[in-house]
Structures are given as structure tokens and as C-alpha cells.
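Encoded as C-alpha cells, here's the structure I'll be asking about.
A single protein chain has been removed from this complex, and every other one stays in its place.
And now, chain A:
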Amino acid sequence: MDIALKVWRQKNSQTPGKMVDYKLSDISPDMSFLEMFDVLNEDLSHKGEEPVAFDHDCREGICGSCSMYINGRPHGPQTGTTTCQLHMRSFNDGDTIVVEPWRARAFPVLKDLIVDRDAFDRIVQAGGYVSVNTGSAPDANEILIPREVADEAMDAAQCIGCGACVAACKNASAMLFVAAKVSHLAVLPQGQAEHQLRAERMVAQMDAEGFGACSFTGACSVECPKSISLDHIARLNREYLGAKLASNNA
């Protein structure tokens, strides 16, 4: 296949960037989108130009690092997949593909397509955990959890922290991510002790990072590679409001 690319190039967070055109030929439809970028970068290296910087790690849809805004959508035209799981057969011969980094105040561009997603880590550090005393591992069946509850928790726990929800949202809101992180602990007995403080602290951190508010457009859930449901955002709203009305925290 012949492909024309328009890629965002930016030297570092201080320098303004711009879209740059590239042409590639003999691209196999079986290549993944990232492999196509590997070919581009090899070309660029041979020509003595700086390769395009992009995040990637597992290349099998589990690490969440391969952030690319492709043809107007996070992770490209397919739903339920990451960029590394997207294949060139999803495009046509002769297509022009526009590739940009995630755009959000809370995700500053570091270089080319790489953005700084530390804001997500800081939100999780604010309360996305269960405090336990270290020691020997607890017995697996000590706390019995009904199947439905475990499933609901697992649906939320699938979140890989990729940031596609923020990238897709017109408000650059991180509500789906925060909802997933609050929800998977809120439904489990282990998460009960800290559930009020967790919701309050994580929302406060989300706001402090400069993410937008939720307008319930549903774009996040459609673009989420793990198809995390808007039900979790409703639960986050309940957790937060309930905590504000009932907790003893400031």
C-alpha cells in the first residue's frame, strides 16, 4: 500500500510544533500501525533525519502507552483497540493519515507524539489503592466475593491508563479514567474502608491537574480500548456526592 502521513513534529515542550508530510510505499496491510511507524523511522534514520518519537511498550494492547490520535480519533478508526492492535488493512491504498499527540492541558507534549501522562499517576497516588499491612499473603478465600461483583470490579479494573478517554473528550475530561479507578475498588469489600476519602481525594487531584468536567457525551467510552462503561462514571458521581454529604473529611 501507498500511504501519505501528516505527523505532528515537536522538538520539546518549549518549542512550537507543526504537521510534517511523509510518504511511504510498499506498506503491507498486515502490518500494525506501529510497525508502519517503525518503517517510517527507519527511512528517516537512513536519510539522517530525526525519527518520530512515539510511546510504545507491550504492542499487545495491555500497557496503554501507544497514544496516537489518528484521523481524528484516539487509536484510530477501530473501536475497542489500541494503536498497536490497529492494522494497516483498516486503511485504503493511497490514504492520507493524520497523526497527532493527545491534546490536553494536563498532558503536555514532551516530544512529537509523546505526551506526559504523570497526571494520571498523581491521581492514582491520591487514593487509587487499598492500604494494607505488609506481611504474608492473605488467604485467597478469606473474603468471599459474589461472581457478579467480581465481574463488575473487573470491568473497571481493565483500564490500562492509556488516556484515550481524555483525548476523545471535547472537555479533555478524565472522568472515565478516574471512574474506572474509583469504581473497581468501590464495589469490592476490600475497598470499603477508604471509599469516601478515595473518591474525594482522587476527584480533587483530577481537578487540580486541569482536566475538564464531564458533559456525558459518551465519547470516552466509545473510544476506550477496554470499552469501559459510563455506568462507572455514574458510580463515581454517587461515591463523590455521598462522600461529600456523609464523610468527616474536609
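One rule holds in what follows: a contact is a pair of C-beta atoms (placed from the backbone, for glycine too) under 8 Å apart; a residue touches a chain by one contact, two chains touch by 3 or more; residues count from 1.
As a working rule, contacts and distances are computed from a predicted model.
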Out of "ABC-2 family transporter protein", "Fe-S cluster assembly protein SufD", "Succinate dehydrogenase" or "Hydrogenase", what name does the UniProt record list for the absent chain? "Succinate dehydrogenase"
Only one of A:Asp55, A:Glu100 or A:Glu152 touches the unshown chain, namely A:Glu100
Touching the absent chain in the whole complex: find that residue among A:Phe54, A:Phe91 or A:Phe211. A:Phe211
What is the set of chain A residues that contact the non-displayed chain in the whole complex? 6, 8, 19, 69, 71-73, 77, 98, 100, 103-106, 168, 170-173, 203-204, 206-207, 210-219, 222-223, 230-231, 233-241, 244, 249-250
